[in-house]
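Just passing along the structure, written as structure tokens.
The other protein chains are all here in position, but one chain of the complex has been omitted.
Chain IDs A and B follow the sequence of writing; residue 1 opens each chain.
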Amino acid sequence: MSKSPLATRLAVIAGLLVLTAPFLWTKLDPDFNTGFVSLSLAPSNAIQFLSVVLPAAVVGWLLAGIGFLWGRFGPTKPVIATGSQKLFESPRLLVATCAVLAGFGFFMSAKFLSLGTFVCIHMMLAIGLNVTIGFTGLLVLGYAAFYATGAYAFALVAHACPWFPTWAALPVGFLVAASTGFLVGLPCLRLRGDYLAIVTLGFAEALRELLRNLPQTGGDMGLLVPTSARIQSLGPVGQAQASWIAAVAVTLFVGLVIHRLYHSRIGRAWIAIREDETAAAMMGIPVVRLKLLAFSVSAGIAGVPGAFFAGFAGFVDPSTATFEQSVLILAMVILGGIGSLPGSILGALVLYLVPTLLRDWFPAISDYRLLFFGAILVAMMLFRPQGLCGSPRHKLELEGKS
Amino acid sequence: MRALLFALMLEILVNGLARGAIYALIALGYTMVYGILGMINFAHGEIFMLGMFGAVYALGALGSAGLMAVGITLPLAIVAAMVFSAGFGILNERIAYRKLRGAHLLAPLTSAIGMSIVLQNFVMLSVTKGKVDFPRAIAAPLADTTWTFGSWDLSSIQATILSVLPDVWARWMASKWVVQSVHLSALQLLIFAITLGLMGLLFWLIQRTRLGIALRAVAQDRTMASLCGMKVDGLITLTFALGSALAASAGVMVSMYQGVLRFDAGYMMGLKAFTAAVLGGIGNIPGAVIGGLLIGLAEDLTSFTIASEWKQSTAFAILILVLWLRPRGLLGERVADKV
Partner (left out) sequence: MTLVLKATGVTKSFGGLKAVQNVSIEAHAGQVLSIIGPNGAGKTTFFNCLSGIYPLDSGTVELAGKRINGLAPHQVSRAGLSRSFQNIRLFPEMTVLQNVLVGRFSRSPRQILASVLRTRSWRREEDKALARSKELLEFAGLSARAQAWARALPYGLQRRLEVARALATDPKILLLDEPGAGMNPQEIGEMMGLVKSIANLGIAVVVIEHHMKLVMEISDRIVVLDHGEHLAEGTPEEVRRNPRVVEAYLGRSEDQHG
């Protein structure tokens, strides 16, 4: 506090430069004969790293600047939040949106549609994770575990009963993942929020170990979903179109359910818990039960895209439960805005599309993806904790002041 | 039979305690930060990993300078790694925690997770995706110096077991019980020595010095401590630095023990050390030590009696059990919410 902010910032930057220097500017030369190691200068290492990170930082800086100007001179009403409010409040508009998006399916290539389907899957995941992180204020780090639970649940069911209808994948995915979430949340939701983060992280790791070691789940290879249980073409509608249409419909449906829960007694109780647990309890809210409900719903929603993925891709493997997948979903929620439904949708759109599209031009991007996601988490918390979309409640404040 | 059981227990004890001592060193960092800030330091596993790399880079620099003698280079490398990690620990606190101290709990947790991901991937991108060998010439003299105690003939006992037990069990047990003597390496001794030394130093610092009193005061009531003229920011920074240095020393020993280091080594290690801290009662310093030792023993028991493939899940199972049955941990006290 005694130092000026500028001096502190310079000290932090200087520290970063010094501490990262060995990794960036030097290279280890192990001598296999003697078993010793020596160090040599290797600027090429740093040049390669910085050639990716510096341009990305500049782009991020520019985007932040544009965002700042938009906030300064753009429309005062949050466009996206208001739009989402209108969309989910009017069933007619929702059906129309669904029809228009589904109609696109007939003019797009199969490759594009598959990309779109994956975007929808990630939107559902972001919406689901937002229920725990955004509404209830509980950090979940191993969210992908529930995605994998849904996927494996459907794959296993489809193997056991081949007559199982494809559409039934979704409730199966939801129920199995929600019950898993319930069991995982039960021991730790009585405790402070940060325990859930670690427990879900550990659960994801343990689940992956389980999936890889159990004979029933096919080890590292995973499982194939029987053709009869996959999403199929229907008359003039090809398989890619059918998947896309189903993905859009299911995503909008999940969004609608969450929107309605959010604007109900339950949703208000969740937010009250996030804001102040003791005060919420004093208002007659059974805090532990509602946290458990939020976490189970959240886990269950991850099971829906999980089962959808199994029916769409035709296979499941342990990589659905990786830490990387969990981080991706977390970054989507944080970027879009904690507690904001349209934010989750936007975050998923940006963070899935940008790396995927960039991969064609810069293959290196897939290595740097996770680094950037981590940086997004830190930067958003420091500079714009409410995320890109902020929270729909901003609107209410503006109205209240006028 | 009794001698055999004794030998088995001793073997598990030695290996488990060596592993547990390392968990304890890392768990101390979690518990200290939790004690003073009331938050989990999610990037702590990565600080441990950076300590591993810091030591190897320090050895490399010493090697380039022509210094080869293990007796000199190893202590220097450990100190260098501790300083290096402490630096990263301070940066972590500055970037991920300081500005967010008054915010909702979610904010510092998220930024710390972000830091952890950034650090891990930075090492992956700037060093290597694969593994780095710990210089063999440094580790080998210690790892290869082993003492063997006792020697037991198992054949007759195995035969007895096989005749008594059902087939499946007997085969399973026979496949497991192959230990015939107890091994102890110089490296394990070094691990015990360094762990005990550092912990003694830490206890002395916290219990006997003015600095320690200040640290405990800040942990109890930050506002009051600052009103009493304590430099709270500095003390929090110091806590991060101390915890990071301990984790780094653990990092050096793990990389010698295993012979290799990887950018993602901090991930599982962090999870287990955190479990150790929770088991002992998070925020409680002796608790972290006991928790670490117990987790180490439990893991060795698991890989010995069940299967080593499930070793990773042991810590998780313990974590769930502790949270279920005794969330305050073994030595933790119940802290009431301030209303």
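Note that contacts are C-beta pairs under 8 Å (C-beta built on N, C-alpha and C of every residue); 3 or more make two chains touch, one makes a residue touch a chain.
These numbers were taken from a predicted model, which means no experiment stands behind them.
Trainee: Sort through A:L39, A:L211 or A:I285 and give me the one touching the missing partner chain.
Mentor: Final answer for the missing-chain contact: A:I285.
Trainee: Hey, which of A:S90, A:S264 or A:S366 is the one touching the hidden chain?
Mentor: For the chain that is not drawn, the touching residue is A:S264.
Trainee: On subunit A, where is the contact patch with the chain that was removed from view?
Mentor: 257, 260-261, 264-266, 268-269, 271-272, 274-276, 278-287, 293, 391, 393, 396-397, 399-401
The working rule: only the chains that are shown with their structure count from here on.
Trainee: Can you compute the centre-to-centre distance for subunit A and subunit B, using the mean CA position of each chain? Integer Å is fine.
Mentor: 31
Trainee: Enumerate the contact residues on subunit B facing subunit A in the complex.
Mentor: 39-40, 42, 53-54, 56-57, 59-61, 63-64, 68, 84, 87-88, 90-91, 94-96, 99-100, 103-111, 113-118, 120-127, 129, 132-133, 135-138, 140, 233, 267-268, 271, 274-275, 278, 309-310, 312-313, 315-317, 319-320, 323-324, 327, 337, 339
Trainee: Help me check something: in the complex, which residues belonging to subunit A touch subunit B?
Mentor: The contact residues of subunit A facing subunit B are 1, 8, 12, 15-16, 18-20, 22-24, 26, 28-30, 34-40, 45-46, 49, 133, 137-139, 141, 186-188, 190-195, 197-199, 201-203, 205-206, 209-210, 213, 274, 277-278, 323, 327, 330, 334, 338, 367-368, 370-371, 373-382, 385.
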